[in-house]
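Just below is one structure, and these are the notes that go with it.
Apart from one protein chain that is not included, each protein chain of the complex appears where it belongs.
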């Protein structure tokens, strides 16, 4: 394991790491997460999916838009163009949960795992917002990177 | 349990709920969450806390700023002034985790639990960003509302 | 007709008008607009409305979020809290058009017609974006205020 | 005519389309639009153009800045660097209208017609805002793409 | 002189100070600053002021818009509605300088000196940007608060 926090310089100051010497390559990252909820809330989401206003569709769109705001939100993230963002949600009624997966791609000098994680987080927050009037016990949980490809550090696949 | 998703009108369209008839009252909300990590990562954070650049201090600031962006990020959230935001982080080395607590207050017509949850989420994402070069297995977990006060729905305290 | 452009001071400089002496009242505004398109595009939108990904639902959400960005976009607009935003879209297949209506409310010292107009415009731009791969001849048209209420200038209803 | 809405995947979910395999080329787009108004409003704008505070100059600047916010506003638009943005306004007093033209350029993997359309729309909204105290009957109209060049789909020129 | 930095809690953490117990009053603040430059640059600005595109008018507008972004930029600033923003610029050709004054007002629980200072700073940065192709030796200088009124701390007037 690397033992250096890269976001600090020799003097201990926070820095946005210099990536100017890195190659521009296609970089991909996938993150996942889950919103757990009361069974009745999951049932409400399921029923609403057949109408025009759909909790999952709205949350998905919020996640895509959220990915684009990553560098505004995370202090030391590099602003970068995004080549694609996709977010999918799966209502797992048996477990009273919504599972979220986000994949981002860039042609850049640094990875996009923070963009994928931000997309999952904003998606999950929006599920919470849409359902909070009926259920205040929801939890956002297990938000993590599951795949990362491109760049010098190679491919990462979570166990 | 309420059985109505308030963010949809009678026709099933998404709406930003009309709160104009609600009273302006002081409203408070507290959210919590945790970032789990490899023990070596927790040790690195602990060691760095004595230097100028501190993972926890940077993440805390990101969380406070994130709270102010809530209405930009969550599609149906009301934009509202905030009277206070506080975020605290606790490194729990024995459990290789960082615990995050955020409290927001407003004098407004609607609650601030989304602001508190957004503060916790952005704080947690920043911890991840600062440490991802050494540990890609971190998880953001148990992000939830633990306290809510003010407004017609009364006080909520998580079990 | 008033013959003074209020956004300029005596010296001819642009200003954000001083509203501190105005009363806080509930203010409402409604704007409307239309996107015209090729009949085949209108048919595609109609067919897609039955699937998860719905041009009109996505555009509607973009419009609500756009209303919240009004003061960021329009140089001399006052930033203000919004009590409600609603946007509705109607596909008028016979006329190959999508009609958009947005209504905003605030409890503030100045009106919200710019918020309603911005909501309609961003909604219309999103319809365009979603359909531009199949139709580059669409037009955003007849974006206007149809109703305004609250404040000293009284109620305005378009003919 | 193409019969596929590109912003949806096979499962009907909204996506930010993957452009990573597209070539980086210089891409240009021009959009136009008009604000119609009462003849007295057009006269006021004409008279004010000789002072420091100029409705057209302010609106023009708002349009340029608006172009830079496109990806923040339109949910599925790619964030991209812009190589140039120009906006021009023409007061057509005989027709009591302001005509707006915006041209954007990028060196990227996707087109900039949404940036040009957003520039025109924000310019038009600002004209409205600056004059709304004297004329509430203005309309934003005929906002459309008139030219597009670069990329695989070739050159588009409106009739 | 007070000896306490208010933006830290007892444990030394940064906080957005709790203002919920403060009264809503009208608060005003004025800030000033200067951009110094080469005499030839001042002459260029002077000459350009008679044309449509005016360095001072563009910078002034940027300053007004910048005031509205204060809480986005300054980590511990409270987001608040603004009742008015005015920015004036004065070319002092004899001293090869542009003097900038900004005044902001709010009806809120906290002061607006940061908004006034941000308006001056963004105005000054824009003057720099507009002229940097001809003069890289400009300086932004003497940016300060000159007046503050409203709230418990009383009126402040700089010597």
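The chains carry the letters A, B, C, D and E, assigned in the order they are written, with residues numbered from 1 in each.
Rule of thumb we're sticking to: contacts are C-beta pairs under 8 Å (C-beta built on N, C-alpha and C of every residue); 3 or more make two chains touch, one makes a residue touch a chain.
Predicted, not measured: the structure shown is a model, and the values here were computed from it.
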For the chain not shown, touching visible partners are A, B, D, E
Of D:31, D:85, D:100 or D:114, the residue touching the omitted chain is D:85
Filtering E:19, E:61, E:82 or E:104 for touch with the omitted chain leaves E:61
Absent-chain interface residues of chain D come out as 26, 57, 60-61, 64-65, 67-69, 81-88, 105-107
The missing chain sits against chain B at residues 49, 52-54, 56-58, 61, 65
Residue list for chain A contacting the dropped chain reads 9, 11, 13-20, 71-72, 75-76, 78-81, 108-109
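We take it that only the chains that are shown with their structure count from here on.
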Looking at Cα centroids only, farthest away from chain D lies chain B
Expressed in whole Å, how far the mean CA point of chain C lies from that of chain E is 31
Note: chain E sits from chain A at a C-alpha centroid distance in Å of 36
For chain D, residue numbers touching 2 or more other chains are 9, 11, 13-14, 52-53, 58, 61, 65, 72, 75-76
Contact graph of the chains (line, ring, star, complete, other): other
Chain-chain contacts, ordered by label, are A-B, A-C, A-D, B-C, B-E, C-D, C-E, D-E
